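Omission of a single protein chain aside, the complex is shown with its protein chains in their original locations.
So, chain A:
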């Protein structure tokens, strides 16, 4: 419908072949939009987030320009199983932050239909406590097949809210898969919500979410089974703290390792590099996750929850952990961007060779093998790197030559 001009180079033959517009120069129109955002215009903020979400041409320039104005907001992630009460709790949190004079941004991420690409975003229904209060900026995002990952789009939207001047930004997402886990990991402080009643909830936490929680919340704490859920979480948190090795790999097994057993050290080799980093972080941070109960419906426990968030934020600053967290996050962002862009270059190269299906047919007819085909595509890229890549070039502050993407 718009912007076909952005597709220079790549034939838009489905298959994700649309080339990313890597320009980081700020376009004229966007400079005006940015001005309006910085001057506090809600519509401009909304529009910037749309451009980020759509990955519209020129959005990178916009996000780059936002960076200068970020850093003021506390970013809090809230995750948990569907029905745990995330939206209701976020609503009450926003109201409580407003009561003490903070402005609030919320990014609520919902899954989209893999079939139609459409989505019904229902988190807004629960935002009843902040009616007509424009200082709570609530934005729903669907988990579309984002180029460079959903977590990247979310993180960029958070930057827009941060630059706008929000004191607190809350990211809300279902704690379902790796995508969602990556999303909340872009926050400084992560709250994991559990609802009592089904012990299974606490069980499922072991699958990767336990490690990311800074605060664990048993919501609906007035319901039967809440005490037990709280106790189980307490136990789990302390076990996580107590075991110096592989919380991720080990948490799947029940009970503490028997005395004399060399404490799961043997499984450390199976860890991915990221998991190792996580563990080192957890050890270095010296933060024991808090466990508390809330009743989001009535707002009970929300004050205490905010106090826990504040305590964690203060801990991050005082321990120097914030530096580590941010470094890790930026590293992840750079990695994601580079992977996506290099991947797109490769996709272009594939298109120039007649498309992936034609290449696959060569293999099917035994005229080639996948390794050979891949080498044929990647070798020229590698050769370019050897020829052209100068680490002193394009860094820092000179990310790419404007000439590459003439606009």
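Definition applied: contacts are C-beta pairs under 8 Å (C-beta built on N, C-alpha and C of every residue); 3 or more make two chains touch, one makes a residue touch a chain; residues count from 1.
Everything below uses one rule, namely that contacts and distances are computed from a predicted model.
You can't see one chain of this complex, but its UniProt record names it "Methylmalonyl-CoA mutase", from the set "A-type ATP synthase subunit I", "ABC transporter substrate-binding protein", "Methylmalonyl-CoA mutase" or "NADH-quinone oxidoreductase subunit B". For the chain missing from the display, the contacting residue among A:34, A:49 or A:210 is A:49, taking the whole complex into account. Within the whole complex, the absent chain has one touching residue among A:24, A:38, A:96 or A:119, and that is A:119.
Of the residues in chain A, those that touch the hidden partner chain are 1-4, 6-7, 12, 14, 18, 29, 41-43, 46-47, 49-50, 54, 56-57, 112-113, 116-122, 124-126, 128, 131-134, 137-140, 142, 144.
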